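All protein chains but one are shown at their positions in the complex.
Now for chain A:
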Amino acid sequence: MMFVPFLTAGFPTPSLFKKMLFILEEEGAGMIEIGVPYSDPLADGPTIQRSSIRAIDQGMNIRTVLDLIKEVRKEGLKVPLVLFTYYNPLLQMGLEQVAKEVVQSGFNGVLVPDLPIEESQPLKEALKQYHIPLISLIAPTSFERIEAIAKQAEGFIYIVSSLGVTGERSQFHTKVKQLVQTVKQFAQVPVVLGFGIKQKSQLGSLTEDLDGYVIGSALIRIIEEIEQELRESLVPESIESEEFQFQFLERFRQRIREVQQ
């Protein structure tokens, strides 16, 4: 089952973000979601919001994210990457332009959490020319929409495990097992589960039906924790120093191994 980590682009710093991508690839990520920091992230909980604000303060936006990914591709990152962004930044760039740049930067898919199938046609068309899939989400409240969404799905289907926003939870929605099985009936593409997952072990018997699982907020929290630990133990070192980054990435690698258990 594929491990799909989520990182907020440019968090905690652009250089650490880039290095973490390589570690995730080495540690077996099957695909990585890259979140474009946004001013008003409606679908995100407090952890991802916090990381977005910090990244925005360091100059991150749709433009700089595309550029950063272009750089890591040049540096040899091979793992498939999915652009996770709200719709407005794409609209402002222009959908045709977005499609072109998404390919040029080296993204392999696009996921827009505030774009239900009813509104997704213009972006889907633009991306189609470049064979880039627009990923669909299915929620526990999707009910009678499941079949329609699943049938038009491209790339993979992202099932939202819980109601509400992103963030770690101790329990999934009560009907998540049934939801996953229903989606599987109609899906012609892989199915991954996200929202609220801290660690693979939490999935239990759900793994039987899933092709992958997304870990987002938990990773952001791990990054915050490592940063905090190092700030306490490496007082004079700046976050940009070699020593800080070395220690940071070692701890990050360790934690990535843990969440996959």
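FYI, a contact is a pair of C-beta atoms (placed from the backbone, for glycine too) under 8 Å apart; a residue touches a chain by one contact, two chains touch by 3 or more; residues count from 1.
Just so it is clear, contacts and distances are computed from a predicted model.
Student: Unshown chain, UniProt name, "Quinol oxidase subunit 1", "UvrB/UvrC motif-containing protein", "Tryptophan synthase beta chain" or "Glutamyl-tRNA(Gln) amidotransferase subunit A"?
Tutor: "Tryptophan synthase beta chain"
Student: Looking at the whole complex, which of A:Pro12, A:Gly35 or A:Pro113 touches the chain that is not displayed?
Tutor: Among A:Pro12, A:Gly35 or A:Pro113, only A:Pro113 touches the chain that is not shown.
Student: Residue by residue, what part of chain A touches the chain that was omitted?
Tutor: 38-40, 42-43, 45-46, 49, 56, 61-63, 86-93, 113-116, 118-119, 136-143, 145, 149, 160, 163-165
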